[in-house]
Structure formats: C-alpha cells, structure tokens
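One structure is given below, encoded as structure tokens.
One protein chain is absent from this view; the other protein chains keep their places.
Every chain is named by a letter (A and B) in the order it is written, and numbering of its residues begins at 1.
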C-alpha cells in the first residue's frame, strides 16, 4: 500500500518537474513547481518527516512561489529569443547530459548510501528538530539568520531609490502662483488673403 | 544527546563583528547618508575591535558550539589578515566612492557582513558552517557589485557573478550532501575519520569530491571556472573590485584547507591531480591572456587567475611545507593586490577611472612617488627578487619540487617569465612613454600614507621574509 502511494507521488513529482522545464508559459511552469513541491512534501510525510514536509509547503508553496507567481504574472516574456540557440546547443547538451547520467548510474549503484540509518525517530520530530537546532546547531542556525538579514539589506539597497520618490509637498502646493502653471503666449492669427481665419 | 553549553569566548571575534555590523546597520538606517563619516568611523572601529579580540586571544585553540566552530592558529592568522586588509580597503575606497555618489551607508553594512562571512569561513569546523559563511560572504559581494545601479557593465557583472556563484554554491552543496550520505556526518574530523576507515571503494567519495572541487574552483576563479572573474573585476566599481580581490581570497584559502586538508585528506590521491590540472591551466591561461589586455583591471583579473594557479600549487603538494607556502603566497598576494588597486583608486577621480594601461603614461614625471610604488608592486607581482612576490613563488615551486612534480614546477617557472612581460609593460608605460596630457590630481591624506606603508611592506617582506614565513610554517606543524 505504502509503496503504491510512494510511486504515485514519485510519478507526479517527476512529471511536474519535467513540465517545469519544458512548458512554455512561465506561469504554468511556476504552477507545476508548486505541484512538485507539494508532492515532495507528500513523500517526506511518508518518511515521517512531518515537520520538514509542512515547512516545505508553508515556506515554498505558501510564500516563495506566491511571490514568484506575482512577478512572473506581471512579466510579458517574449519566448522567441529564449528558444534561440536551443537547437544549436542541443547536441552538445544531450552529450553532456548523457555522460552525466551514465556517470551517476555507475557511481550511485554502489550500495554505500545507508538510508535505513536516516529513519525518523519515534514521537514528535518537530520537538527533536527544535531541540537540536537551538543546541547543537545553534551556531549555523544563527548564521542562517544573519544571511536572511543580509538578503533583506541587499534587496533594499538595490531597489530603494530615494530621490525618485513622488512626494506631495502641501506647502508648495499652497504657495503656487498662477504664473507657475500657466504661460500666456501671444499667438497672433495669420492673416489669410481676404478670408477670415476663424473657422 | 549530550549537550554542552558552548564556550562563547572562542567566538568573540564573530560576535563582536555581528554586533557591530548590526550597530552600523541601525546607525545607517536612522541617519541615512548624512553622517557617512560616522558610519565610516564606526566600521573601521568595528574591524579594529575584532582585530583586538583576535590578537588578545592569540594562542588559545579549541572547538566550541558542538564542534561547529574551531579556533586554531590558522584561523587566528587569517582573521588578523582579513581585518587588516579590510581596514585598508575601506580607507582606500572612501574618496573613490564619494566622487561617484556611491558612498552610501549600505556599502559599509555589506562590507561588515561580508567580513563576518569571511571570519565564519576561516573558523568553520563543519561543512554547514563553511557553506553558510561562504553564502553570507557571496551574498554581500553580489549586492556590492550591483550597487552602482546606473552602470550597465556593473549590473551585467553582478548578474554573471550571481548566477555563476549560485551554480557554484549548488555544486558545493551537492558534493557536501553526497559526503553526508556516505559518512553520516558533516563535522570535518568525523568526515575525515569516516573517510579513513571506509575500506570500500572510494568511487562515490571521489564523485562528491568532484563537485566540491568545482565549487572551490569557482570561488577562487581557477581555470576552467574563471569566466566570471575578468567581467566582475572589470565591471564592478574599482573600490568593490578591490574588496572582492583581496580578503575573500584569504577566506577562500581557508575554504580550500578546511575542506580538502582537514576533511578529505585521505582522498589526496584523487584531489591532487584535479588541483594540478586547475593550477597548470590557471597559470597558462592567466598569464597568456593577460598579455592581450589593455584595461588594467582586466589585466589584474587575469593576473589573479595566474596567482590562484600558483597558490593551488602549494596545496596540491600535500605537504605541511606546501600548505605553509600557499598560506604565505595568499597573504603576499592579498598585500600586493591591495596596494595595486590602492594606486588605481588614488589615481581615479570623478569621470576618470584610470583603468586603461595608457592612462599611466608619463606617471613617473608627474608623480614619481606613485610611479615608484607601482613599479615595486609590478616587480613583486612578476616575482622579481628581492621582493615579496619572489619568495612567495619560490616557496610554492619548492613545495612541488619536493614531491617530485618537476613538470608542474617547470611550467610555473616558464609562466612566471611570460607573466613578467605584461607587468613590465606597465612599468614601461609609466617610465618611458610620454604624454602631452597632464594628469591633474593630487593625493594626500591617510590613504596615500597607508598605501606607501603597504607598498613598502611588500619590499620589506621581500628583504626579510623570514618572520612571516616562520609564522606560516608554525600554523601547519
């Protein structure tokens, strides 16, 4: 039963991941990415890593990809230039990809990954994770928080342009004179021969 | 799990740095750019404070934070170097940034956080800490390169740097995750022990090693992972180029030593040929392509690539003397780069970047002292005795000769001769080419003074290399 569910999830995950990179429309690609995250969260749940699964959904599906969609939806991407060179680089790409696949099959066949050791413990692994994060891994954890702070600082540095802000200054608005807004120009109408130029 | 309350005193430099970076951040957030002098002063003060904490705790060694943090003589000496280098960088870059409206508080905030990232890297005893320190550093550097938002080439450079850097980080992380899958640990000593005891085939370990080497190669800018380096050096504002070129290389050296020597020393038979290939290619491509450059920042970028090749040579020898020689090379390289870019920064003023080699025509007749400094630096970079660059090159070449890698040593010698050509060309332009244009600029103040000391230090370390060399060799013994 469990393996059936796993294979269903795995198949959906692979399908979604493939669609992310093959589908033409970026919005649909982002939505397939959502699906991919969701199914991988499902697989994690089956490994009894419920905290990781839920935080994956919470952080990536609930926040990161919403922002991603937000940006992608507003883009009007012309897809033609993106496709340029695709066929030109295709043979080389296929060769490299095939090499990597062969290499990985050769290497990862070796029975050295001891997956059974990674089984989840009994009871609440949320509590266990929390305890570990704030004791043994407190130093990396704090560094991660510093990285996030820096990310905010960097993003604000690169996007905030103070001098381009539109601000209304009521004092200036009150003090405005008609001469500031209206320029009187003397446009003398040309005398046409005989005929009036009113019409 | 047994958990011991960490000995926070070991990590005092990082904590001081973090606290001061936050203070500067808040100060900048509340005062904006109105009191930029104060931000500058505070930044220098924080670097100085960190320097003091390192110096006063000199000699204590040990690990803390559940062995994710290590304090040893390597971390101490690298931290001192990083603080001193960054103090000089901030000093040199003030006028340059001010002239280009780039002197913003965020520059100092990012510089301090980048320094924090470097400190974390050199004190990392855990793959996770190492990676996080590297990310902290890289993130700051990407933002700093992009800070000049109206410049097209700066934006392009930042984009290239960011994308390639992210791929490199991904590679590194992938390698680390495979290693974790095999050894079940991320702590350097435990990984080393697990690698030592694993009697089975090392196929997967070497597979992981490939990714890690690629990651390191990217961060160093070693051939064939050097593509970003010339564009970033060229595109970024010179002050930022200086920041990227100097201290991060020192931190990258720590990354190299921690990963390959502390963690994966038993895979030396695998990483030695990889490093050798990278070193030889870097020396060849760096030196040969540098000849064709007309832009001095680009030329220095290729020169950096070749220096990285030399630096890797000491590590690939796999001996303590080799590591010490590499450390010495790294420090000397940082010192020389600092001063060279210092000269460029001093010469460039608003609307004039001083980044073409032709801009240095006739410098000797107008500013003989500056030309003299530049000449010392160029000679030192070329590796001409009795300057510091010579002893640095000698040390790493000796290290590979000692392990009977004659071919590598030979290539290194030939390449340093070829490399001398483009360094000497700068000297020729300064001393023998005449120009009608008067380059009108004045230099004075603390920046020029420190720059002179910095350059004379290159000379002094060339004449008396013994002290620094002996410090370097005690680190690895």
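As a convention for this text, contacts are C-beta pairs under 8 Å (C-beta built on N, C-alpha and C of every residue); 3 or more make two chains touch, one makes a residue touch a chain.
Just so we're on the same page, contacts and distances are computed from a predicted model.
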Per UniProt, the name of the complex member that is left out, chosen from "Binding-protein-dependent transport systems inner membrane component", "Baseplate protein J-like domain-containing protein", "Transmembrane protein" or "NADH-quinone oxidoreductase subunit H": "NADH-quinone oxidoreductase subunit H"
Missing chain: touched chains present in the view: A
Option touching the unshown chain, where A:21, A:74, A:92 or A:184 are the choices: A:74
Of A:66, A:100, A:133 or A:155, the residue in touch with the unshown chain: A:66
Absent chain, residues of chain A that touch it: 1, 27-28, 31, 34, 50-51, 54-55, 57-58, 61-63, 66-67, 69-70, 73-74, 124, 126-127, 130-131, 135
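FYI, only the chains that are shown with their structure count from here on.
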For the chain B and chain A complex, residues of the former touching the latter: 1, 3, 6, 11, 18, 25, 65-66, 68-69, 104, 106, 109-110, 113, 116, 120, 126, 128-129, 132-133, 135-136, 139-140, 142-143, 146-147, 149, 181-182, 184, 200-201, 203-204, 207
Chain B-touching residues of chain A, taken from the complex the two chains share: 103-104, 106-108, 110, 112-114, 117, 132, 135-140, 143-144, 146-147, 149-151, 153-154, 156-158, 161
